[in-house]
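In this view, the complex is presented without one of its protein chains, the others remaining in place.
Moving on, here comes subunit A:
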Amino acid sequence: MSDELLRVNGLKVHFDAGRAPGGGRRTVHAVDGVDFSVRKGTSYGIVGESGSGKSTIAQAIMRLVPITEGSIFLKEHQISGLEGQSLRAVRDRFQMVFQDPFSSLNPRKKARAAIREPLDLLGIGDEKGRDKVAEDMLAAVGLHREAGRLFPHQFSGGQRQRLCIARALASRPELIVCDEPVSALDVAIQAQILNLLRQLQAEMGLSYVFISHDLAVVQYVCDEVAVMYLGEFVEKAPAAKLFSSAMHPYTWSLMSAALSPEAERGTLAKRPLLGGEPPSPTAPPPGCRFAARCPFATERCRAEKPALRGFGEGHRVACHYAGELEPPIPELRRAA
């Protein structure tokens, strides 16, 4: 596809976790073979629980963790293979916004210096030009142009996240990797930041990789969504497709656990809830990784690993019984 901006092929990120009890080494399979691509001007959402490996994907794209296997292309640049100066030469094209706007800003740097830093490091423009960019970016994220004189502690949490977005925008990137950008924020501020991200995307044609544990937030921002469990994608589809006809039992369980202010009291108690917790990523089970918690699992699931299979319109599901199971969510049954 010509409008493809980011392409991730067979990405694996494994970490060494020390000596195993019975001799040999233990390995954390944080990301265990994922493929996806992000089209220009769109948002690609990755949802999953903590420990599923979604943040590791973000860090791998940003080249903040070593890539064990696979490749990452930003347009024609294979960024997974670049090092040192050649990596720095394309750094301006992709930037990141982190979850915690408190720990991701240097408390001793004024806002303007924080936003300028990527430009200083990458040697983009001259002194005056960089200050101008910093001011423009402050304005673009809805802060006062003069706010550059202030230190991070003089901003609220929501304003700090705006600062982090301004810093990510400074080098005029095409891709911004957002790792849980609103989960540390109050709901009123969360809405402001989500709307800002959408507005900036529309104005600047940005693409996002958007990582979140919150399905409703992902639905609000993303065009395509992948659901991740224990290092692998279990389902991926265009957002409208996923939220209208999800097929993987894990996706259903995330949907079942979602709360709504309109719901009747005790709604969760009436829904089939997922028991237990994910198994350890140091020793992923041989078959389907979700089998131990899946209410539909059979012997086959525990023995044989399901591959992602296509169900049309870009909808892919890694479940032996995809399409044969009855969704436990009434809204999805009506749609089918």
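As a convention for this text, contacts are C-beta pairs under 8 Å (C-beta built on N, C-alpha and C of every residue); 3 or more make two chains touch, one makes a residue touch a chain; residues count from 1.
Here is the rule we go by: contacts and distances are computed from a predicted model.
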**OP:** Pick from "ABC transporter ATP-binding protein", "Acyl-CoA dehydrogenase", "Acetyl-CoA carboxylase biotin carboxyl carrier protein subunit" or "Sodium:proton antiporter" the UniProt protein name of the chain that isn't shown here.
**Re:** "ABC transporter ATP-binding protein"
Subject >> Candidates A:Leu105, A:Leu119, A:Ala134 or A:Ala239 - the one touching the absent chain >> reply: A:Ala239
Subject >> Of A:Val13, A:Val38, A:Cys178 or A:Leu274, the one touching the omitted chain in the full complex >> reply: A:Leu274
Subject >> Residue in contact with the excluded chain [from A:Lys40, A:Arg63 or A:His213] >> reply: A:His213
Subject >> Touch with the omitted chain, as defined above, among A:Ala17, A:Ile124, A:Leu194 or A:Leu325 >> reply: A:Leu194
Original post:
Can you name the residues of subunit A that touch the chain not displayed here?
Top reply: 49-50, 156-159, 186-192, 194-195, 213-217, 219-220, 239-240, 242-244, 253-269, 271, 273-275, 277, 329, 331-332, 334-335
